[in-house]
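One structure is given here, and the rest of the page talks about it.
Excluded from the complex is one protein chain; the other protein chains are retained at their positions.
When the chains are written out, they are named A and B in that same order, and each has its own residue count from 1.
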Amino acid sequence: MATGRATNPKNLVKGATGDWEIIVGMEIHAQVSSQAKLFSGASTAFGGAPNSHVSLVDAAMPGMLPVINEECVRQAIRTGLGLNAKINLKSIFDRKNYFYPDLPQGYQISQYKNPIVGEGEIVVDVSPTEQITVGVERLHLEQDAGKSLHDQHPTMSLVDLNRSGVALMEIVSRPDLRSAEEARAYVTKLRTILRYLGTCDGDMEKGNLRADVNVSVRRPGEPLGTRCEIKNVNSIRFIGQAVDVEARRQIAILEDGGAIDQETRLYDPAKGETRSMRNKEEAHDYRYFPDPDLLPLEFDDAYVETLRRDLPELPDAKKQRFIAQYGVTPYDGAVLVGERASADFFEEVASGRDGKTAANWVINEFFGRLNKEGKDIDTSPISAAQIGAIIDLLGKQVISGKIAKDLFEIVWTEGGDPAAIVEKRGMTQVTDTGAIEKVIDAVLAANPDKVAEAKAKPTMIGWFVGQVMKSSGGKANPQAVNQLLKAKLGIE
Amino acid sequence: MSELITLTLAEARDGLKAKKFSARELAQAHVDAVEKARALNAYVLETPDHALKQASRSDERLARGEGGPLEGLPLGIKDLFATEGVRTTACSNILRDFIPPYESTVSSQLWRDGAVMLGKLNNDEFAMGSSNETSAFGPVASPWRRPGANTYVENGKIVGEPLVPGGSSGGSAAAVAAHLCLAATATDTGGSIRQPAAFTGTVGIKPTYGRCSRWGVVAFASSLDQAGPIGKTVRDAAIMLRSMAGHDPKDTTSADLPVPDYEAAVGRPVKGMRIGIPKEYRLDGLNPEIDALWEKGVAWLKDAGAEIVEISLPHTKYALPAYYIVAPAECSSNLARYDGVRYGLRVPGKDIVDMYEKTRAAGFGREVKRRVMIGAYVLSAGYYDAYYLRAQKVRTLIKRDFETVFDQGVHAILTPATPSASFGIGEKLKADPVEMYLNDVFTVTVNMAGLPGVAVPAGLDAQGLPLGLQLIGRPFDEETLFSLGAVIERSAGRFPVADRWWEG
Partner (left out) sequence: MSVDAATVKRVAHLARIAVSDEDVPKLQSELNAILAFVEQLSEVNVDGVEPMTSVLPMAMKKRQDVVTDGEIVEKIIANAPASQDNYFLVPKVIE
């Protein structure tokens, strides 16, 4: 399929015989955030005892029938709206027929020819300065399968149906991605949007977001090559690795004069390779047909409009607003909106304060510290109000920048009201010229050789500022120190 | 006591209310009759203890002046309806030992209304068949014999030339005709209520698709399956349907409409009703006896004041071939769950695929395998459009035929129920499967269009075997069918089996 993207030389891969372009498309399976399953009243909770979150419907007992969960429909529509996609007012559930022990009905209820959501697009931030638009082909609702455990018994596999029937959204992209980096960025952005919407928690460790990655390679400008599908990649890092590894494998085959077999492969992160799923080699014939147990899924425009009206502000819009309203840089804006919680935290800090300063503090001090400690906003020991108070003390020149960082440390480890801490511990900035002069005089007296040097080389003043600040315990006002030093050293 | 079993459902109900006999006596009479009729093979599971316990409770309720519309009335349940704690097999080896931990909605409504369960009734395996010969429990013999044919019971076995009761609800029809229950549940996918009713001189109604819940009924073809009753009279069928019908939130395809008092429609005047006679049902080579019966039906309805109009349903001849694509396609998918993993038969294999293939080869009978394979074929890559999609388009045309006729003011359509009377067990098994399929030629259009249809006994053929007429109604207008059916019943008389030869 032709796509609108022009070849970006940056993305070309050098092979032994020339340049290659990587083409990636993705099918993301996102678990819908809901209490109950797509067609039954059993719980979707993670980690229940074996076969506990299973109803007679999920176990496909004879005569059982599906009844659709309205929340899953609502979430799919909201997701479609978040992807700027066409919402189909009538869609059809089909059966995808195949035998597998964790597929109790012998078919998966899915949507084949008439999905609930049609074409849309996602603006993907490849880097803070590079954005690409990736086409979304469709989104449809389908059932998850159960789980087979293969390593618990010498000769048997164990089957647990707790996941069987949980609602998934399959989101299919156009083959618009051109590198591992873009593939990672696409999943990152899609995950962010889903989390903003609250339609999927994006928890890849629990398997609540999984990717099937379609990879092919071609010479720039040529038609698409044969693709391989890498199934069930479950982390963003592995998605990137899988794309690179698979592209290299295909390039090596093609440069060797070989051809690519269209097949399903698995990525093995331990070995850093993809391998063919041999048992699935047999050509699939899913025999899709409309599920006669279900009626067409229909709703009206008014319903869609109600959902549209109630959508939260999404990351792209939020970023634009942060730039306009708070004067943050596009880079900082992109970082701040990466998670809805981060964006909300920033807004609380920035409210009534200088936006750029707030962004600096939130990104550099706060996020830096969270990362270092492996914490997130929910488990942070410091609140937006506390960071705001520190910024206020700094702004009113009650404390210096250096002291502000010390203060952040104290609040982080001990908690408390920043203003009260400054007061109690005497951390207030010294602006009294007399006191500062005393310190300067002592420093100058102790370093006569440096004083002589400084007269010839005015940049030496920086060294003196440092010494004075150090002697004052960081509390001296740096501007005052600078001025007084200049006068005493006789530098203009 | 034995005359208790020859009562109609309505008579038994009224007798219980009038305290002429107890529910326990009524149940015991039926339990005894069932026991003596084992040669017919109508029941695949008898539940006498269950029946007597339920009957005693009914007596307590009746004594208090309480009790539901079916209080104390002994019924048979087709083995396609899941009954909680009571083996339910669909008469397939693959479910031979299956004990459902749940009760079908339809049967639960019968118990809600006070009915008593005598046991589970034989049927064609997964309801696939028109003679009850595909059952894993063996064929059911009709209580009807060809006069003159030397058919009798010896050592509990039938000797001679027993006849089929029709199918797939052969056990239900035979049990009702042989007075082995007052009425029975049945299901109809292509004619499985109406054809056996016609073969046994009983009344069977397939209600509008969506009228009865399919929840807990073993599925054959989801878009066609519909539960309904077989009874001794039109009134009995009406009483049963009122309890069986109704919206079920567990079945998305069940209709959220109030359930009328169907019994009240029995005896309602039909004067002024327009009855359509479809010319396309006058098949080439139609049995002259059937044709004559049809003419009689026309005359009876005319006498009752109905207006007879010739109509055209141009796509009639395509209903059966379209059915033999749609039904197998759906069944191939519906029966995929019988894989030996969670319940039912498992035959060990060297790996999972081998286990599946051996289990399903051993668990399914020939007819089921044939249909599952045809279904898989017509849905498979490259054939879907030519077969399944085309058949579903033809189905739209069939439905449109009916809509056109109803829009022209036709209230119901009168046709023969079957192209012939019953035939001998084994007679049609030698031929190719299509021969058997032709039994449903008059009934299957009704399923394809989702309409209600009732088969009412209308006479006997030259051999002395029952024949039925079919009335087809507008969607959810079962009441009109009961009113018209009652006219036929009144005109033709009833055809109860008098001679209980099977008791040996």
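Note that in this section a residue touches a chain if its C-beta (ideal position, glycine included) is under 8 Å from a C-beta of that chain, and two chains touch if they have at least 3 such contacts.
These figures come from a predicted structure and were not determined experimentally.
Visitor: Tell me which residue among B:50, B:274, B:370 or B:490 touches the hidden chain in the full complex.
Guide: B:370
Visitor: Just one of B:36, B:268 or B:390 touches the chain that is missing; which is it?
Guide: Spelled out, the listed residue whose C-beta touches the missing chain is B:390.
Visitor: Looking at the full complex, which residue from B:42, B:355 or B:454 touches the chain that isn't shown here?
Guide: Selected residue, touching the omitted chain: B:355.
Visitor: At which residues does chain B meet the chain that is not included here?
Guide: 97-99, 101-102, 208-210, 223, 249, 252-253, 255-256, 315, 317-318, 320-322, 324-325, 332, 336, 339-346, 348-358, 360-361, 364, 369-370, 372-377, 380, 383, 386-387, 389-397, 399, 432-434, 437, 448-450, 475
Visitor: For chain A, which positions touch the chain that isn't shown here?
Guide: So the residues of chain A touching the unseen chain are 34-36, 40-43, 49-59, 67-73, 92, 99-101, 148-150, 152-153, 155-161, 266, 277, 279, 285, 287, 290, 294-298.
Just so it is clear, only the chains that are shown with their structure count from here on.
Visitor: Taking the mean of the CA coordinates per chain, how far is chain A from chain B in Å?
Guide: A distance of 58 Å separates the two centres.
Visitor: Under the stated contact criterion, what part of chain B meets chain A in this complex?
Guide: 82, 88, 90, 95, 98, 100-102, 104, 214-219, 221-223, 249-253, 329-330, 332-333, 335-337, 339, 341-343, 352-353, 356, 376, 379-381, 384, 388
Visitor: Please output the residues of chain A touching chain B within their complex, sorted ascending.
Guide: The contact residues of chain A facing chain B are 56, 59-68, 95, 97, 99, 101, 104-107, 157, 159, 285, 287-289, 291-295.
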